[in-house]
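Comments concern the structure below.
Only a single protein chain was left out; the remaining protein chains are all shown in position.
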Amino acid sequence: MLTATKPPEKSTNYLTDGYGLKSWLLTSDHKRIAILYLISITFFFFIGGIFAAMIRLELATPDGGLLESDVYNKMFTMHGIVMIFFFLIPSIPATLGNFLIPPMIGAKDLAFPKINLLSWYIYVVGGIFTLYVLITGGVDTGWTFYTPFSTSYSNTKVMAAAVGIFIAGFSSILTGLNFIVTIHRMRAPGLSWFRLPLFVWANYATAMIQILGTPVVAVTILLVAMERGLHIGIFDPALGGDPVLFQHLFWFYSHPAVYIMILPSMGVISEIISTFSRRKPFGYTFIAFSSVAIAVFGFLVWGHHLFVSSQSVYAGMVFSVLSYIVAIPSAIKVFNWTATLYKGSVTLSTPMLYAIGFIGLFTIGGLTGLFLASLGMDVHLTDTYFVVAHFHYVMVGGAIMGYLSGLHFWWPKMTGKMYPVLWSKVAAVMVFLGFNLTFFPQFILGYLGMPRRYHVYPPEFQVYNVLSSAGATVLGLGYLIPFIYLMWSLKYGKDAGPNPWGATGLEWQIPSPPPTANFDVTPVVTVEAYEYHAQEVVEVG
Amino acid sequence: MDSHGTTVLRHHFENEEQQKEASSLGMWVFLLTEIMFFGGMFMAYLAYRQLYPDSFAAASSKLDVTLGAMNTVVLICSSLTMAMAVHSAALGKQKMIVFYLVATLFLGSVFLGIKTKEYHDKFVHHEVPGADFHPEDWPKNVDMSHASLYFGLYFGLTGLHASHMIIGAGMLLFLIVKAHRGAYTAEWHTPVEMFGLYWHFVDIVWIFLFPLLYLIDPHFGK
Amino acid sequence: MDWKYLPIFPESASNFAPHVDALYAYLVAVSAFFSIAIAVVIVAFAYKYQRKSDSEIPVPLNEHGAGSMLLEITWSVIPLLLSLVMFGWGAIIFFNESKPPADAMEIWVTGKQWMWKIQHLEGTREINELHIPVNRNIRLTLTSEDVIHDFFVPAFRTKTDVVPGRYTTEWFRPTKVGQYHLFCAEYCGTKHSGMVGTVYVMNAADYEAWLTGGGAGTAPMADKGAALFQELGCVTCHQADGKGRSPKLAGLYGSRVELKGGAVVTADASYIRESILNPLAKIVNGYEPIMPTFQGLATEDQIQQLIEYVKSIGTKSNVAASPGAEKAGPEQRIPLPGNAPAKGVPAKTPGAQQ
Partner (left out) sequence: MASHTDHSTHIVPVSTYIFVFLALIVGTVVTWQVALIDLGRFNVIVALTIAVSKATLVILFFMHVKYSPRLTKLVVISGVFWLIILLSVTETDLLTRTWMGVPGR
């Protein structure tokens, strides 16, 4: 149990404000719900990680002796489903977002606390379905559930997996709904939109996508279930159905979903780059509006997943040019982050290391996306390991690096404890190196033409696959170390004051860990965002 | 929400104004998700009606348009009674809230009754996609293989709509009990208003479903 | 560079490969430039402006904190221009890949759960292997019997999904003799990794030898189609002289057909396939919708043979002989040019006689 061991002579905070399972499982405090989410998504992260390890072990040898082909198919499917729907999508909004948005905007809690708890329970129910699928045989359709394989030819647990994802989708919708209403209606007096921290902007844009995109995948899964159950022929060509229509409906959500995964990380990085160069982010309004622009344009580009799927050439051209337009806001962000360092006072503490790692890897991830947006190039590269490398660079190099960066930045605020600095920096470098060793060879494999989801491959690809598998072990270890020292810090970590990094933002003006009601009296904001002033407290780490 | 009618300001809001606007915005954002939820299925309907206009027209002519029209009128009346319920809540007329809510519930049940009758007819005439799907007296020169697409979408769309009606009816029961106990006053009747938004949304979905499903080509093959 | 165990590039063996490789080089150059530039600038700034003391507060750059419209515009417009070059270049390649030349040699490919079935016009059939002559435009018409597959030959840089229920088209001109990998690039179930094959690009003489040697004894597709035309009873309605209750098929392929309801469509392979499997979908103007569906009576391969037969009775002049006796034997094929690089030499296809 996460109870502070210190005799509570200090003022009670949200951790010590009530003990026992009931106080946690029936809480409506956004901070406790964030901790509940933190525990559950870490659990799913390690399950997804086990599948990743199995995949990399299998691919170390060209003839794929470790796993049978259908077991391998289930491994990469479960890796996809668990990592995307149960780790990446909730990771930052549900943990850091839930914890920090109310204090950042000077509110006592989110607009609908009970719906927030309901969102966690829906997530858990969805998770239980997925664990049921996992235990009773898994599903082998790939996380994309392409029809007619998923509706007529796969005889694995497709229905149960579909129900699991359908339910988990509503958890994401409710979080998005809570954020939109809170950010619109519950900002402290004087806190105009352009005084908001960029983390709040990013989560607002993410909430827009969660609200507008998730229902469409929910109804698509409903149609898959209807097709599998009643065989109405909606995606079955024999009865006149169009499998490409499924791909349109699926990717209408699933492309904006990748922006759900990356936008919150961008918000975290804007905060950390600004704090550790002690300067207002360069082009604040441009970064803020580029988040919203990504959310809006993100809904117009999904067709670049269908270039070779018998989608018409003209639609391909429309989607290709729109995909380039949606890449521009991401480029603007990267340039603005880099410019924020100019003439700043930069310290390379752990969150900053992860943030700089994020910028490097996200830039490569974003640029390789430009390869896939070009029609002629995509014909050769789609469905190969180039695509696998691209989205891992954006999701693991980007979203997870951003998540770890945020976790290390706000851990003192959430738990009141500091983690060991040396170990955290070692882990950050290890994650960076392990990641590159794992996924950079996959770009070359992709151009060589190694297709995705293969567990048997021609021998000339083996060298790169062995490199990648080696990198995976380094990356896996790199992720274990933070887990260990963060747990360690709960008990033995030094006490972190209210503002160990000298950061701006309302959440740093309340004690850590914060009291249940965040603010005794709602603050009135009179200064612009990111106003740094001399720090009397000795800066830690 | 204690029952003797005074407003309860939830601890994390500054004032009732903020709480009220938050609930209203929250409801509208929820209706946004509902628009996209139904929108996905409308997309499937649009795609297949475009691909197989004849099969859709033939299959749609199997539907009983009068029942459909009656259902539309019933739902529009229920929208009126719901609006009147919100209206009387705003004026603090306790008795009238209960009356209009009961009227709305009654009309909602009439709608569901007509719907069950329609579904029953379909089962009898083997028009339900699945095991024994073979609609009778099918016009010879129209390919029947795509009819299961139409009926699949028909059951999908109207089934989704009916399930929203059933959930709505459940919430209506809850509201009626609370209104009967006098929980809603002129100062505070947010639940009635929010439910009103939901109910009108479900009515709007049917306003689109009626022409799109029932009136594709009413005199096809007659 | 072709190291046996550390290859960087796949072989460049088709007319598209050099263009795709050039686009790849451009994309890699732009990406490398921006990645390295950003990395260098960050490291330089991080080093040059490292925090000296805890109380150090950098002076704001200009009045409203930090930002300059000029800089923002430059690093929006320049990436946009670079991107639009990527778009344009990619779109041109994609457009060329979508328009097969008229003189391309036709091959039918059918994807089936975990194998590739290939049919040549001359009747030869192959499983998981494709023998094609070098420097000859090849046009593949692909379909699937069950789930979505994807015909991917990395050496040709081409890939097309193989979708059940419709034909998709792919064309290339192999430029280098050799054997190349064929992969299935769309996840299709248990043996997805096993659905691989080899493409043998041979020079013209070897290809001829292989065609007549290996494939000897099997009648050309058009003949099998003709036999099927009888067997399935198509000839009872589709009579050669058009007096039957159904449209005359001679000269149908590629012509414009006016449908009941006024729409006009070209009678390509998809039209014929749809008319066989789902005849009531498109009714030719002036005819009654009485044709029964042949769904399940004709397999994918047989439909392809019927289409070849309909193509073989292409122009009016050769319809004199009754459809059954049509002999599109090998002697009618135009001898292939030698192995001189036939840059777009218009070789006559067997179907279109003078």
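The first chain written gets the first letter, and so on, giving A, B and C; residue counts start at 1 in each chain.
In the analysis below, a contact is a pair of C-beta atoms (placed from the backbone, for glycine too) under 8 Å apart; a residue touches a chain by one contact, two chains touch by 3 or more.
Bear in mind that the values here come from a model prediction, so they are computed numbers and not experimental data.
Visitor: If you put the missing chain back into the full complex, which of the shown chains would it touch?
Guide: Counted over the whole complex, the chain not pictured touches A, B, C.
Visitor: Return the single residue from A:187, A:278 or A:380 that touches the missing chain.
Guide: Only one listed residue reaches the unshown chain, and that is A:187.
Visitor: Can you work out which residue in A:74, A:248 or A:333 touches the chain that's missing from view?
Guide: A:248
Visitor: Thinking of the whole complex, not just what is shown, which of B:90, B:112 or B:169 touches the missing chain?
Guide: B:90
Visitor: For the chain that got dropped from the picture, name the residues of chain A it touches.
Guide: 184-187, 189, 212, 216, 244-245, 248-249, 252, 299-300, 303, 306, 310-315, 318
Visitor: Spell out, residue by residue, where the missing chain touches chain B.
Guide: Touching the missing chain: residues 14, 16-18, 20-21, 24-25, 28-29, 31-32, 35-36, 39-40, 42-43, 46-47, 50-51, 65, 69, 72-73, 76-77, 79-80, 82-84, 86-87, 90-91, 193, 196-197, 200-201, 203-204, 207-208, 210-212, 215, 217-219.
Visitor: State which residues belonging to chain C touch the missing partner chain.
Guide: 98-100, 141-142, 160, 163, 166-169, 265-266, 268-270
Note that only the chains that are shown with their structure count from here on.
Visitor: Please flag the chain sitting at the greatest distance from chain C, going by CA centroids.
Guide: Checked the centroid distances; the maximum from chain C is B.
Visitor: As a quick test, compute the distance in whole Å between the mean CA positions of chain B and chain C.
Guide: So the centre of chain B lies 47 Å away from the centre of chain C.
Visitor: Where in chain A do residues touch two or more other chains at once?
Guide: Residue numbers touching two or more other chains: 238, 240-242.
Visitor: Counting only residues that touch at least two other chains, what does the list for chain B look like?
Guide: 52, 145
Visitor: For chain C, which residues count as touching chain A in their complex?
Guide: Those residues of chain C that touch chain A are 4-10, 16, 19-20, 23-24, 27, 30-31, 34-35, 38-39, 41-42, 45-46, 49-52, 54-61, 65-68, 71-72, 75-76, 79-80, 83-84, 86-87, 89-95, 97-98, 113, 146-148, 150, 152, 154-155, 157-161, 163-166, 168, 181, 183-194, 278, 295.
Visitor: Spell out the residues on chain B that touch chain A in their complex, using ranges where they run on.
Guide: Residues of chain B touching chain A: 11-14, 18, 21-22, 25-26, 29-30, 32-34, 36-41, 43-44, 47-48, 51-52, 55, 128-130, 145-146, 148-149, 151-153, 155-156, 160.
Visitor: Could you pull out which chain C residues touch chain B in their complex?
Guide: Residues 278-281, 283, 288-290, 293, 295.
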